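So the structure is just underneath, and the comments pick up after that.
Removed: one protein chain of the complex. Kept in place: all other protein chains.
Labels for the chains are A, B and C, by order of writing; each one numbers its residues from 1.
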Amino acid sequence: MFELLAEKKVMRDPIHEYIHIQYKVIWDSIDSPEFQRLRRIHQLGPTFQVYHTAEHSRFSHSLGVYEIVRRMVEEVEGVKEHLSEFERVAVMLAGLLHDLGHGPFSHAFELIQNHHHEYYTGQILLGESKIHQILADADVNLPKAIADIIAHRHPNKLLTQMISGQLDADRMDYLLRDAYFTGTSYGQFDLERILRTLRVADDKLVVKESGIHTVEDYIMARYHMYWQVYYHPVSRSFEAVLTSFFRRMKDLYHNNPISLAGYDMFTPFLRDDIVSIEDYVAMDEPAFMYGMSMCKKHPDKILSDLARRLLTRDLFGYLDIDNEKTIVEMKKKVEACGFDSEYYLTVDRAKQQPYQPYRGKESSLIWVMLKDGRIRELSDVSVIVQAIVKGEDKSDRKMFFPKTCIEVSNEQ
Amino acid sequence: MFELLAEKKVMRDPIHEYIHIQYKVIWDSIDSPEFQRLRRIHQLGPTFQVYHTAEHSRFSHSLGVYEIVRRMVEEVEGVKEHLSEFERVAVMLAGLLHDLGHGPFSHAFELIQNHHHEYYTGQILLGESKIHQILADADVNLPKAIADIIAHRHPNKLLTQMISGQLDADRMDYLLRDAYFTGTSYGQFDLERILRTLRVADDKLVVKESGIHTVEDYIMARYHMYWQVYYHPVSRSFEAVLTSFFRRMKDLYHNNPISLAGYDMFTPFLRDDIVSIEDYVAMDEPAFMYGMSMCKKHPDKILSDLARRLLTRDLFGYLDIDNEKTIVEMKKKVEACGFDSEYYLTVDRAKQQPYQPYRGKESSLIWVMLKDGRIRELSDVSVIVQAIVKGEDKSDRKMFFPKTCIEVSNEQ
Amino acid sequence: MFELLAEKKVMRDPIHEYIHIQYKVIWDSIDSPEFQRLRRIHQLGPTFQVYHTAEHSRFSHSLGVYEIVRRMVEEVEGVKEHLSEFERVAVMLAGLLHDLGHGPFSHAFELIQNHHHEYYTGQILLGESKIHQILADADVNLPKAIADIIAHRHPNKLLTQMISGQLDADRMDYLLRDAYFTGTSYGQFDLERILRTLRVADDKLVVKESGIHTVEDYIMARYHMYWQVYYHPVSRSFEAVLTSFFRRMKDLYHNNPISLAGYDMFTPFLRDDIVSIEDYVAMDEPAFMYGMSMCKKHPDKILSDLARRLLTRDLFGYLDIDNEKTIVEMKKKVEACGFDSEYYLTVDRAKQQPYQPYRGKESSLIWVMLKDGRIRELSDVSVIVQAIVKGEDKSDRKMFFPKTCIEVSNEQ
Partner (left out) sequence: MFELLAEKKVMRDPIHEYIHIQYKVIWDSIDSPEFQRLRRIHQLGPTFQVYHTAEHSRFSHSLGVYEIVRRMVEEVEGVKEHLSEFERVAVMLAGLLHDLGHGPFSHAFELIQNHHHEYYTGQILLGESKIHQILADADVNLPKAIADIIAHRHPNKLLTQMISGQLDADRMDYLLRDAYFTGTSYGQFDLERILRTLRVADDKLVVKESGIHTVEDYIMARYHMYWQVYYHPVSRSFEAVLTSFFRRMKDLYHNNPISLAGYDMFTPFLRDDIVSIEDYVAMDEPAFMYGMSMCKKHPDKILSDLARRLLTRDLFGYLDIDNEKTIVEMKKKVEACGFDSEYYLTVDRAKQQPYQPYRGKESSLIWVMLKDGRIRELSDVSVIVQAIVKGEDKSDRKMFFPKTCIEVSNEQ
């Protein structure tokens, strides 16, 4: 039995009206320093460079994921009955804590690290941390159960499905939240109706047939958010500069560690050692941005120029890549302008399928329960999803380089 | 030169914030009895039987279409330049007046008539009506120009495209409005962005490439509104009963006209003559509903039973049709219960493709202007739309019959 | 024990997302002909003449009141405990059915009747009606209990307070709903937070001190809705013409009943007898509007002119009344134009106080529970409400007359 709060707490939230908290261990987890740190990490990394109001944090998003899991657990017919109280609390906490290991601008930041953020989430949950202690005090088996759910290792697949399938609390919150905070309408779909049409069957979460349209709408919302927001070329340009910045810093350090003396926030990530939990947790966006503003004054011209670009939004321009030759030619132009193409020319590819029926485990697919009780995979029953899955993939490959090298008329 | 109002008028509207009116002829048209009559016709016919707040009228919708046309004319780059003042006023009025010929519950009502509502729209605009006089007083050529735009006969295809293409002011208003008034989120799309990305090229309205995602979102909004709202089986059940009601009334009249003496609102539509404009305009929902409540007391058992069903929402049940045999069997059951299957068993098919690239005239397609200036049809450039167009059609055939005949567990 | 539905029903609603129905007697009441009739009565009477989208019905509003009562009963701490199941079901039904006795354009319509709509609500609930039968079948004491709650006669004042105090489900729904459907923002307030801060103390509903701001906001919302929407001079002008129309019809009938032969929908209301439930229920807006369109062709010039004005929105103009002399002068002008001032000049006064602490019974006041548990009347603890209550009353007296008599530049 987990201890309840004397009085149920609520937190106002624009997406869910209120976040409801009843268990003490959940309240205490929110107040842990490792979770409070997520206030200092932007949910969408560099996207606020394009959508200026995308300034929300992983903290808010994590509360939202928790709230959706809580509603699944308490409101979806069959879920409560399928789960023990321990499992219910564990999966709510897994929703809350699934992003614990994120660092600043994770996508680019992970390039200079040996591990992904998922690795650090596990480390923080299971290692020497305040949050570990809070969880273990509530139930000694809790930290591992949560880490297992997040890492897809938990034997009860229903729990994983709630946190990270293709119709999970994580995606549902971020689509709605990112749409709200960017001010676009693309990410909207009918969360209430999805929750109302979820059921448990065959030990998995399924959608009733009458909910198919809402799920199609959700799939399209995802598709549009990817192309309109997440893959916006200006965000990718910021990440291109950031990647070069990291690469340059790492190269400088490897050649001469002394050249980065005093840049204490970065050094744990430049060494080849494993980063300690303490150092990892200390790396938040303020640390990162302050470090970047220090780098602006660094004697290395490339490092300081890249830092200046990031701080003042003097980003790279971009062009679509038709074939490999285009890259070779651009490389020449970049160098002709006096830039080191190692750091001043980067290439990336954005690709996204709104729904992948053939990939991943069963627990990540979306399942539909027909009126007659049969259970089918989504693309088998949705004409729209089937059409999209069979359709040609949209993909987009771009190169990024200083605007002064070649005239381009990019969006803002 | 058309006369302007002394002061620009505005009308508050939940979809467009304000409807802006500057021309006297537009203000006067709104105040005409034929247009005011549209306040007394539900925009979505029987849908308020399912979505209880879908109580908005064709009057509101018509103002909304006008407002979108006005914005196209005044804000879309190139449109103003392509059109004379006469054409601009004519197309705004065409937007305002395009639904003038609608009767109550048009879809079903047209079954007992010899003409569609489009025919009556033309009759009212060109015949002896107050609105005709208002328009002709402003410019003698105006009534015909408006009727031509609405009937796709106008030589300037741009005008028709604004009113009735696949991306026109009519559909854009009704999707947003119907979504708002039903309280669903399906019909939402980003009207602002569509207007911002429209241009004129090759004498037609085109969307800039950067607007493709918004148009895809609009296509999906349409698709979902059809299946979730417009084709909702309970609405179709209401229409099924209504159709039988009309059929019965017509049959009674043909056998014995005296039996409908006193039901003056209906008789003009039961005779084989042409319905006069005056009689047509007099037929609004109050007339219709009052007539129906009179029919509830009619000595003919079938007519009075069908009227009672409509007034108190005692609608038919429904079942999917697998093959023709299902219908034959149901017919037997209906008759075994003592019902005349002529009126107590009806069949309908709902079918909708979100976008039809191969059908209709060039002016009804959606055109995209690529970054390099080339113009392509939407399904050529949108991976999503292409996938949908190639996908299997969703279609849905149902039969409707008294619930007491066979137990069915239909949605409310 | 009241019978539950096999499956909980929900109805989509833009104000409350969903209306939730669990009891069979409630579902059956919604399907009763007397309740379905409310679909055919506009919630805001003539307001759609000004705010063209205010086309929602008393049906939708009644569902909304029911939903708020349901949430009070199920979610507000202390309410469930204070009430028996019978009382809970009764008060939910009282919320649903409180407007049953409304006729078309009630405010004006009541002028030609001997009774207010409250009287008819009681008659329908307690008399020979389908709804009476449904309620009595569920529990023989139910009809009277519901009628008592609505008529403020029920011994348990908590029940009355939920339906008609100054912070009741009725007002809370109509403010939000009318704001939504007119498209204004004035009526908005935070219903969620009000529900969260309600408690039961001293056998009455009280608001926790932390909810005072939300209640102040609600009081202001009411105030603004009155002046911006409910008392809009164009609505009052429609009512002025309507009142004259009724008066003229009544005068004609009294002088010569034969002159209204064939106008069957009106005659029960013109006789001095009591109107039967059946006749009353038959009078809905379609009957009324169809009757009006018949009157447009009536040989009496005044009656037909007033009907025409109502149908085509050729309403009266209006002016503020400074003193009694203004009226006398206007009377002369109206008659000089050839109008009978008996029907072509009317006077009304709009007056509204956002909150009345000194009037009405204890159960209609708003009570606040301080942090220390003491209970105080709202204006004792809210600086804002106190200021408003002490402030000068806003009142507005106007006269209405044909626009052709005197030039006025009224809003639209």
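As a convention for this text, a residue touches a chain if its C-beta (ideal position, glycine included) is under 8 Å from a C-beta of that chain, and two chains touch if they have at least 3 such contacts.
Computed from a predicted model, the values in this text were never measured in an experiment.
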{"item": "From C:Ser32, C:Gln123 or C:Gln228, residue that would touch the chain that is not displayed", "value": "C:Gln228"}
{"item": "Listed residues C:Ala90, C:Leu303 or C:Ile384, member touching the removed chain", "value": "C:Ile384"}
{"item": "Residue in contact with the excluded chain [from A:Gln22, A:Ser57, A:Ser304 or A:Ser364]", "value": "A:Ser57"}
{"item": "Contacting the left-out chain in the complete assembly, out of C:Glu17, C:Asp139, C:Asp217 or C:Asp300", "value": "C:Asp217"}
{"item": "Chain A residues touching the omitted chain (full complex)", "value": "9, 11-15, 17, 31-33, 36, 39-40, 48, 51-53, 55-57, 59-60, 63, 180-184, 265, 282, 284-291, 293, 311-314, 412"}
{"item": "Positions on chain C contacted by the hidden chain, ascending", "value": "184-186, 188-190, 210, 213, 216-217, 220, 223-224, 227-228, 383-384, 386-394, 411"}
{"item": "Touch residues of chain B, complete complex, unshown partner", "value": "10, 17-18, 192, 196"}
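Note that only the chains that are shown with their structure count from here on.
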{"item": "Far-end chain from chain A, centres as C-alpha averages", "value": "C"}
{"item": "Approximate Å spacing (C-alpha centroids) for the pair chain A, chain C", "value": "50"}
{"item": "Rounded Å distance, chain A centre to chain B centre (Cα mean)", "value": "44"}
{"item": "Chain C: positions in contact with at least two other chains", "value": "17"}
